[in-house]
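Reading through the structure tokens given below for one structure.
Now for chain A:
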Amino acid sequence: MFEQHLAVLPVLLPLIAAPLVVLINKPRAAWLLSTLFVGACVYISFGLVSATMDGGALRYALGGWEPPWGIEMRVDSANAFVLLTVSVIATLVLLFAKESIASEVAHKQLPLFYSAYLLCLAGLSGILITGDAFNLFVFLEISSLATYTLVSLAADRRCLTAAFRYLVMGTIGATFILIGVGMLYMKTGTLNMLDLAERIQAVESHRTINTGLAFIMVGVSIKLALFPLHMWLPAAYSFAPSAVTAFLAGTATKVAIYVMLRFVFTIFGAGYVFEQMNMEIIVLVLALAGIFQCSFVATTQSNIKTLLAYSSVAQVGYIILGVSLVSLTGLTASLLHIFNHALMKAALFMAVGAVFYRMGSVQIIAFQGLGRRMPWTMSAFTIAGLSIIGVPLTVGFISKWYLVTAALEQGNWLVAFLVLVASLFAVVYIGKVIEAAYFKEPSEDADATKIKEVPVSMLIPMWLLVLANIYFGIDTSLTVSAATAGAEALLNGSSLVGGVQ
Partner candidate 1 sequence: MSALDYLSAALLLLGFIFSLSGAIGLFRFPDFFTRIHASSVTDSSGAVCIILGLALQTNFDLVTVKLLFILFFLLLTGPTGSHALAKSARHGGLLTIPECQEKAKDGVS
Partner candidate 2 sequence: MTVLIDLILLAMLVITAFRIIYIKDLFSVVMLFGIYSFLCAALFVTLDAVDVAFTEASVGAGISTVLMLSTIAITGRKEKLSLHSHTFATLIVLLTGGALIYGTFDMPLFGLADNPVHEHVAPRYIETSPTEIGLPNMVTSVLASYRGFDTFGETVVVFAAAIGVFSLLGVRGKPTELLAQEQGLTQHKVLRVVAKISIPLIILFALYVQFHGDFGPGGGFQAGVIAAAAFILYALTFSLRKAVGVVSPRFVKYLAPVGVLLYASVGLVSMLNGANFLDYNVLAADPVDGQHYGIIIIELGVGITVFSVMLGIFYAFAGQVEKANVQ
């Protein structure tokens, strides 16, 4: 019974929990219920990862209608891996959110918050595991609508304009994807991804398909905040409630990246996208430009959430860079970095959220002297920051290693060099915060005696992430093999065609 439905449960559980939470309408119970359901999702994702490790795929026909007539969920090692990332981050952030959100969102709205959170998670999971191009759009919209809500729940009024801008950009992006999917459907008559992949070969060079590809790429690029379509992201991340930022930074853009991978590798086929259309050059240049521009902008910020948001855009550039190398190592690097970056950014944003919890500000001046007053929070920030920089023994180093190796494999020494040089920007912007925290005296107006460490319930998830940052920086066997399996699944569609139902 349980085994049979494994592939649909990651979507179903949060989808059912979301209305229940509204019905319960008690903040504490709502939190407990959400945590239980999301925790169950983690368990299921683990099951899915282990079930797909051997390169097979789980298929689940909804309504019992076999594809392409019905909608199917399809889990292979690539999306199982990303799904695991998303559900783990979601659980940890939920643990963190209990205290953090209670201090930022009105008590009465808390059940609504948790419901939106669950909807967002359900949407993201749905995007990941669906095997139907239109169903993907539906889940994209579920997650987007929930995200707009989550962003707009903060106390700072600027979150409203940020959410609105996000809404406009997000809707344009989703509509672009809808246009693209429509064009594919028009030429092939199907919406199922595998079926599309098969039938698209016959019409590959048609102009409609080219346009469809362009629209899907642009639409997805908006969602994943690829430079220069990233302008919605810094504002949204800066002004959203802390826990929401931690959640989004760890998951939302990652899922969008996965969508790009799915479209490029499964549906269009790497040969068409990269060899015929030469997309990799455009993507490579944009990724590099994004890495440099946004890393530089990050160094000039004084609002730490904005700083980290720009850093996120830059990190997205790294992931996309790996994709543009079109090789097994490159894809492995991308998938690894999806996971690793989720670990580091979620930890960083949690630490910043903890500072906000105590200081009520995330300006750099609020960080001054915190090293002594909030030692656990700031040491978490430091370690996660080192991970962003890519210091050995953290996950950041692993990602960087694979990315540069992939570039060198292609003989692309320049790109390899640029990647390394770009990571130096991280030294500057992380160093700025650490220096303020440990080597500056607290600013005068802050009532120093009041500031103490945040509650343990916030520290535990933060430190779990930090420890994961170190653990997976040392023992890479699990992540690397999962990422490699995912990359292989993406690169050869054959494992997708087969598979059990």
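Everything that follows uses one rule, which is that contacts are C-beta pairs under 8 Å (C-beta built on N, C-alpha and C of every residue); 3 or more make two chains touch, one makes a residue touch a chain; residues count from 1.
Picked so that all candidates are chains of the complex that A comes from, given by their letters.
If you're wondering where the values come from, they're calculated on a predicted model, not measured in any experiment.
Chemist: Judged by that same contact rule, which candidate in 1 or 2 sits against chain A in the complex?
Modeler: The single touching candidate among 1 or 2 is 2.
Chemist: Which chain A residues qualify as touching candidate 2 in the complex?
Modeler: Residues 1, 4-5, 8, 12, 15-16, 18-20, 22-23, 60-65, 68-71, 109, 112-113, 115-116, 119, 122, 126, 132, 134-135, 138-139, 141-142, 145-146, 148-149, 152-153, 179, 183, 185-191, 195, 199, 203, 206-212, 214-215 of chain A touch candidate 2 in their complex.
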